[in-house]
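For this view, one protein chain was removed and the others were kept in their places.
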Amino acid sequence: MIKAAVLGATGYAGIELVRILSSHPDVSLEILGSHSFDGKPIAEVYRNFDHVLDITCEELDLDRVEKCDIAFTALPHGASKDVIPSLIERGLKVIDLSGDFRYDDIKVYEEWYGQEHSSPELLKESVYGLPELHRDEIKGARLIGNPGCYTTCSILGAYPLLASGIGKHDNIIVDAKSGVTGAGRGLGLAYHFCECTENTKAYKVATHRHTSEIEQELSKAAGEQIMISFTPHLIPQKRGILSTIYINLNKPCTTEELVDMYKEFYKDEYFVRVKNAGELPETKHVAGSNFVDIGIVVDQRLQRAVVVSAIDNIFKGAAGQAVQNMNLMFGLDEKTGIKNAGFYL
Amino acid sequence: MIKAAVLGATGYAGIELVRILSSHPDVSLEILGSHSFDGKPIAEVYRNFDHVLDITCEELDLDRVEKCDIAFTALPHGASKDVIPSLIERGLKVIDLSGDFRYDDIKVYEEWYGQEHSSPELLKESVYGLPELHRDEIKGARLIGNPGCYTTCSILGAYPLLASGIGKHDNIIVDAKSGVTGAGRGLGLAYHFCECTENTKAYKVATHRHTSEIEQELSKAAGEQIMISFTPHLIPQKRGILSTIYINLNKPCTTEELVDMYKEFYKDEYFVRVKNAGELPETKHVAGSNFVDIGIVVDQRLQRAVVVSAIDNIFKGAAGQAVQNMNLMFGLDEKTGIKNAGFYL
Amino acid sequence: MIKAAVLGATGYAGIELVRILSSHPDVSLEILGSHSFDGKPIAEVYRNFDHVLDITCEELDLDRVEKCDIAFTALPHGASKDVIPSLIERGLKVIDLSGDFRYDDIKVYEEWYGQEHSSPELLKESVYGLPELHRDEIKGARLIGNPGCYTTCSILGAYPLLASGIGKHDNIIVDAKSGVTGAGRGLGLAYHFCECTENTKAYKVATHRHTSEIEQELSKAAGEQIMISFTPHLIPQKRGILSTIYINLNKPCTTEELVDMYKEFYKDEYFVRVKNAGELPETKHVAGSNFVDIGIVVDQRLQRAVVVSAIDNIFKGAAGQAVQNMNLMFGLDEKTGIKNAGFYL
Partner (left out) sequence: MIKAAVLGATGYAGIELVRILSSHPDVSLEILGSHSFDGKPIAEVYRNFDHVLDITCEELDLDRVEKCDIAFTALPHGASKDVIPSLIERGLKVIDLSGDFRYDDIKVYEEWYGQEHSSPELLKESVYGLPELHRDEIKGARLIGNPGCYTTCSILGAYPLLASGIGKHDNIIVDAKSGVTGAGRGLGLAYHFCECTENTKAYKVATHRHTSEIEQELSKAAGEQIMISFTPHLIPQKRGILSTIYINLNKPCTTEELVDMYKEFYKDEYFVRVKNAGELPETKHVAGSNFVDIGIVVDQRLQRAVVVSAIDNIFKGAAGQAVQNMNLMFGLDEKTGIKNAGFYL
């Protein structure tokens, strides 16, 4: 059994990790770290765990965490940065759900996060935890920067078009819509039920940090540094991201040709489901699962591909993907504990 | 492995059964019966099953179903009634999710359902599948009448007060609120998103069939025939039933005393969670799980108990309970495949 | 033109008042009082008012409010209590939306609100602002205690049965469901979108303050002091209250007879719509309007009436009713500015 700690267990990403790990056949949940709920059983913080999970939240104590094989850090930016070097030093593998260890280039991090990085050496060592693109490095990694939710959805949607050379590099638009769990459990007027239901809005237009993460990965596919427009939106549902991606084509293609290309590209990926021509993803198809659904339409009038990709933002976009990474790091079947269909209802 | 058929697999209760059974460690899903989607892979009807479950829906064919050990019938009233005798005859165990086999007294059925019962002998043999009350008979049964959603929630909420003699037998009120999955997948103006969201209403006041089912079980607890008021409401959410139950007391009690009594009554029940005094259930605590959460408050001014119970209507109220029954019928641990915490999010 | 001040203009009840008054043909909105948004245009606090209403919120200044003919106080309990005597002294009429001036008996207030009342004299003078029951006193009043939302819905639903002598006085149950605007704009985990959507719960069982208000009015109808069970629930929608009321009958009645009795009782009331037998209210029928919809069913088996009443909690349950009261106090047609149909959509 893999002994696991979840630090920051009572936020939404943290508790989804707890939910998944608590029924993972090869994991023993040992430590649930929570500053706010220190001393409180997790089943009192999230009442759905009553009778299911009997663990008490605790303040971070490195000596206690040391017994674990792996720590998932679902802490605010900065907080995880301070803790992670100590965890690594004590021999744990770490999967960090913050943005701190997702970058190849420290300058990009510092520019988009507006702060100095405190562990440049670890950043260099860390691996970007998108298994569909970096599976082999993940297997051998000690430290994973688990990708953002918008980024997972958007990168996997756009990647094949750029890697194949069919997509042009300029005028790439990613218009993404996210459910409200993406904003976390913190209070704020924008997340008050009465302000949030029956409402849709864009936010952080042209400035959202996930832009840089998407650009980093898509630049690898493109073979040169590219820049994109990324616009996040908040939609009145709990789970789900839908990214609508616009990419001009270098040569005439039909929808069917691109669908075939995508299917070939992802043919070994259990968690990627490329839709047949004429069909498009919906967030309810992926809610509660680790799947990424991708649909492609070619606008023949404009020779432009419109790619629509969907994930569950706190599952494949956070907790589920972290478990997928853990499975790889410990030599398990990648799908262990997360191969289920979504809720649909 | 238990070989299972789900007949009526593409309705909401049916597909939830498919979802649960597809990750049940001791079950092999063999047959998905669907008249409307005959010949169509289930993963094309419910896209969340793509990559997960590769079974094609089929028209009912008793010769093919015969290979199964158990059939779950999630068919409309009447439809299941015709099929079930043949299934039993061929040696299958049957768990029926309709109202047809839930009654001790055929007259009650015929009065509330307004039709003659076509299998009086089987009705006599059938067992009411509420494990918390009828576990032993379920273990030996061939045919289970799986309880209704409102009834599961309401019976388990009220039972201890009546069984203990503390609750009075008249003036019992059950005011229940249900999510929209309870109405099934059939189209109707009342279930159009724009008519249903931001709306709450009562329906079938004083005439809902579940009244008779609740009365049947609570009469056993009371030791005499009782009658109740039951009012169902439709609330704008997918999953969840909350029953608020009013019962006058035969003797002065405190909230704490009744909580203790309930905890004692359900002390061996994994799936019943009695709240501490001062705490009340919420449907989000049970959504996606097989739990029944029960809270009790005594109104000291009136010597009246207010019991609030919550379930997920398509899980504990239908599919999950059916699996709980199957586990008992096949000698498995009752919790197998359904012991998970709910989604919460 | 009636010069009006809304004190506490930026809470939900306050802003609904502003919305209604801003298109009232006989009202000139002069003062919008807001402690939190002092100095900020209301159209910056609620962006829907941009281009429509150009008034800047201000800290309470009695010398400035003095020019008004009427002040609506939508302040927290206690806050309004301190301000109101000064307003009255300066000659304004006052409609208070808090609980402070709704009681005939100061002891009831002090018991249920857990505090001493600071203006016993004014409490004695104040009129309970439910026009359907107290129209004449309202016309001559200086100070109105505007009824609570649950109470408006519940009192009007139950009143005719008690006033007619047909309803029994014991075993009256009021099971009420409210949208989230009823909780106001203040932040709280329970009102976070992700905690609130897809969730229903009961709260303050047997202890909610509105119990005492309902009892006060229904006792008048009954001709003796009565006590009721009142259970509030939170449902995932913005606007709307549905009260389901259970009252035993003193004599055998049919649904049709009670419907006729209700229609007769409310025959002169524009804002009360009694449903025909066989039809029940829904909150979407009243959302955005000042109507109270009432449906009645007699459970023949139990000789018990089930009355279902619906209002929009922030319209008829707060702001709209306050305007109805103002209309009466200033000799206008009671329906002025509020006779519109609801939104439905």
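Here the chain labels run A, B and C in written order, and each chain numbers its own residues starting at 1.
FYI, a contact is a pair of C-beta atoms (placed from the backbone, for glycine too) under 8 Å apart; a residue touches a chain by one contact, two chains touch by 3 or more.
Everything numeric here is computed off the predicted structure, so don't read it as measured data.
Only one residue from A:P131, A:G240, A:G320 or A:G337 touches the chain missing from this view: A:G240.
In the complete complex, the hidden chain is touched by one of A:S118, A:T200, A:T254 or A:N276, namely A:T200. Note on the undisplayed chain: of the listed residues C:I15, C:L87 or C:I138, the one touching it is C:I15.
Mapped onto chain C, the interface with the missing chain covers residues 12, 15-16, 19, 22-23, 46-53, 181, 198, 238-239, 270-271, 273, 282, 284-289, 291, 293, 314, 339-345. Along chain A, the points of touch with the absent chain fall at residues 171, 173, 175, 177, 179, 194-195, 197-203, 205-206, 227, 229, 231, 233, 235-240, 242, 244, 246, 248, 280-284, 287, 295, 297-302, 304, 306, 308, 310, 345. Although one chain is not displayed, its contacts with chain B can still be listed: residues 12, 180-181, 185, 187-189, 191-194, 196-198, 236-238.
To be clear about the criterion, only the chains that are shown with their structure count from here on.
Touching chain B and chain C at once are the following chains: A. Separating the centre of chain B from that of chain C, both taken as means of CA atoms, is a distance of 38 Å. Distance between chain centres (mean CA atoms), chain A to chain B: 36 Å. Each of residues 194, 197-198, 236-238 in chain C touches at least two other chains.
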